[in-house]
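Structure, as structure tokens:
All protein chains of the complex are present and in place, except for one that has been dropped.
For clarity, chains are labelled A and B in written order, and residue numbers in each chain start from 1.
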Amino acid sequence: MQELTKAGSEQDMNIPLQAEKQATKRMKKLRYIRDNYFLYLLIAPAIILTIVFKYIPMYGAIIAFKDFSTIKGILGSEWVGFENFIKFLSSPNFGTIFMSTLKLSLYGLILGFPIPIILALMLNQVRRAAIKKNIQLVLYAPNFISVVVIVGMLFIFMSPTGPINQVVTMLTGEPIGFLSDPDYFRSIYILSGIWQAAGWSSIIYVAALANVDPELHNAATLDGANIIQRMIHIDLPALKPLMAVTFILGAGGIMAIGFEKAYLMQTTMNLPTSEIIPTYVYKVGLQAGDYAYSAAVGLFNSVINVILLIVVNYIVKKLNEGEGLY
Amino acid sequence: MKKVKKVVVATLATMLIASGCSNKSSETASKEYNLKNVSFPLEEKVTLNFMTQSSPLAPKDPNEKLIYQRLEEETGVNIKWKNYTSDVFVEKRNLAMASGDLPDAILDASFGDYDLLKLAKDGAIIPVEELIEKYMPNLQSVLQAAPEYKAMMTAPDGHIYSFPWIEELGSGKESIQSVDDLPWINVEWLNKLGLEMPKTTEELKEVLIAFKTQDPNGNGKADEIPLSFISKPGGEDLAFMFGSFGLGENWDHTVVTNEGKVTFTASDEGYKEGVKFFNELYAEGLIDVEAFEQDWNTYIAKGKDNRYGMYFTWDKSNITGMNDKYDLMPPLAGPDGHINVARTNGMGFDRGRMVITSANKNLELTAKWIDELYEPIQSVQNNWGTYGDDKQQNIFEYDEEANMLKHLSLEGAAPVELRQKTNIGGPLAILDEYYGMVTTKPADAAWRLELLKDVMVPHMQAENIYPKVFFSIEELDRLSTIETDMFAYVMRKRAEWIQNGKVEKEWDSYLKELDRLGLQDWLEIKQSGYDRNR
Partner (left out) sequence: MNNKYTRMDRIILNINNIFLFLAVLVVLVPLVYVVLASFMDPTVLLNKGISFNLSDWSLEGYKLILENDAMLKGFINSILYSVGFAVVTVVVSLFAAYPLSINGFVGKNFFMTMFIITMFFSGGLVPTYLLVKDLGMLNTIWAIILPGAINVWNIILARTYFKGIPYELHEAAKVDGASDLLVFFKVVLPLSKPIIFVLAMYAFVGQWNSYFDAMIYLDNPNLHPLQLVLRSILIQNSTDPGMISDQLAMAELKKLSEMIKYSSIVISSLPLIVMYPFFQKYFEKGVMVGSLK
């Protein structure tokens, strides 16, 4: 980026001089590569794998613009332009479904982001290693439970006659329709997601905190700082780079929310909030294994995600002294 | 941004190069055997490659099933199977098609109408009507005996693209599928409380109230659930009850009046009255609070515990057992004395059961092999199971004199496991006239047919059901888009109204919303489909 601005401001200068500067830059770059060939060797496996397994199949993305025929294959199929996109965008409930998706993902991100961090900070304060180990074990366990079972458990716990509603009925006389009321869908979806994943997600933060020099804490304590102050001034800064990256990537994944959990949690009555893009596409496309349609929707989502990523990255960089994804 | 441009260019270049590389091989179909005037058994054994699916309970190689072994002996054709379990089959099948790995044929293909038409259009599967005419006498006799199926097998463009599964159990109004959600009432409790079987909706309401308040199970707790159901289209829904108020309701919301008009059940005045009635029941606390969210397992569990006063299902033995505690409740007369049993549009007919792919080079051979499956005694076995197996339990015993396969009692073995381990499904035809000639009715089906005939058939007012119309691709597309949203909306509003009683107030805006979601188009398409089919 910086090189670009420099070049721009020198537009009015001597052309030969500018060309010479470019040549020198290139020379420098080549020399760097030659001197540091080891670094390029290191990154080579990743590059090769990426090209082979991600870029070569990428031509398949154009299936979104085609009327996919199994015999003709992706390349031979008829080009239909934006037909699939229009079909999607003009579905009668598109607006509702889009907003449901956005809200579910966004609230999930905002609520789910701080919790693993807080957990890591709290765990960090536990002195006795044995206790800490056991707490961690318990907190990580829900991650291993499949979505199907989690939803099954939700239906049992939250049913009008289940344990939670038994308490509610005692207090208010009436059970709450957690599973049928559209207003509760999001909260239950997100909270159960946090229940399942927060512990596991905190691992990465715990690992980062493990690198904090205990000397820093000792010094701070001697200076009279209490735990909270130490957390804010020592631990948090250590986590900042990780937090920034996680948040940006999370924002860039908002439209990529999975289909399975919402689909399992749908009941006849909570559809106004539980029908999200992936579940809708699954139902409509279920008719025919319509790859093209779901690819078009996927592309639509990806474009939105990229935009979100760029925007959020920009914002975070501003707040985080220029440190973002790039 | 320069960097991004560089990357994009590099990417496009790679893609262009790579796209030249992907090839299509259709090596999975077997080679051409050049067999003409095929008659079985063949002199030399040949192999055909088929794809199929089966339940995880069944053997991994279908050739371990006795039926296929016998078929191989009779025909001299060895089938090499690509067998997938049902949970992964659809994905695998689609991938195979998409990657050009076409087998000779797919048996138990589970292709919906849309799939069939699309694949036909793409040229992945071939039309078979000529094959039927030239090489398939068994199937032809089936169609002669029951010509209505020919129209159902034929696509809008006049071709036939698949071989169907036909299983008749009863016919017309007496067909076993005509009512799926039968109402079962707890007669034990009725007797205990000295009540009579209700004959009108009002009487039912009183009976349910009595169930709730008079503690018929005698345990001192008011834990009886007077009425339960699963609020989803299907055999556990309370759709049956709408019959007392008008045209009635079924799982695809489609009823044909006796004047030949296709009607959407959920916009009918009678439907509204029915919903009002259910709301009354709800207000009295007579409906299972879990009815709107529970799944099959919860429903069954409570049923096994005999907690229901009344519930709905296909066959009571699944839920409360084959005993005298519960009995079928005859249809009730509504507020104006109207009695009706709405018929479902279900039929023992599966269009896309088997297809022949365009990679098949041995059409005569394949067609004749498939025709074996339509031979009456073979069809019967393929559907249910076999006889004379000394390694495991048999579904049938073979009566040599009468050339009949008689159903054996299962003696407590799990019918499902046994059937899935031994039957093969696939394309076949079992016509009503086969019973008593070639085979006997399975015990559970016979019982249910009797019940339907006695209790339900006399009250079925509709002379016609909506047939299995074969729509065009555009029509299917439009129908599926409309139905995804519209049906979900209908079920949601119904659930809401049963609980909050606002049906009268919201009825007009409900109708408007139905129109917005495409109801008029839906009616038009379905009506023209019906008219085409007569």
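In the analysis below, a residue touches a chain if its C-beta (ideal position, glycine included) is under 8 Å from a C-beta of that chain, and two chains touch if they have at least 3 such contacts.
The structure displayed is predicted, hence computed values, not measured ones.
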Absent-chain contact - pick from B:Ile339, B:Ile377, B:Leu408 or B:Ala445: B:Ala445
Sole contact to the chain not displayed, among A:Gly108, A:Pro160, A:Gly177 or A:Gly252: A:Gly252
Residues of subunit A in contact with the chain not shown: 29, 32-33, 36, 38-40, 42-43, 45-47, 49-50, 52-61, 63, 74, 119, 122-123, 125-126, 129, 133, 135-146, 148-149, 152-153, 156-157, 163, 195, 199, 203-204, 206-215, 218, 221, 224, 226-228, 238, 241-242, 245, 249, 252, 291, 295, 298-299, 302, 305-306, 309, 325-326
Contact set of subunit B toward the excluded chain (per top definition): 3-4, 6-7, 10-11, 21-23, 55-56, 60, 82, 85-88, 91-92, 95, 98-99, 167, 169, 176-177, 180, 233-235, 251, 296-298, 300-302, 304-305, 307, 314-315, 318, 344, 346-350, 383-384, 414-417, 419-420, 444-445
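Here is the rule we use: only the chains that are shown with their structure count from here on.
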Averaged-CA centre spacing for the pair subunit B and subunit A, given as whole angstrom: 40
Contact footprint of subunit B on subunit A as seen in their complex: 4, 51, 55-56, 58-59, 68-73, 75, 87, 91-93, 155, 159-161, 175, 177, 179-180, 267-269, 271-272, 275, 280, 283-284, 287-289, 291
Complex contact set, residues of subunit B against subunit A: 2, 11, 14-15, 18-19, 21-22, 24, 90, 94, 97-98, 100, 112, 114-115, 118-119, 121-124, 231-232, 289-290, 292-295, 298, 358, 476-477, 480-481, 484-485, 488, 491-492, 494-496, 516-518
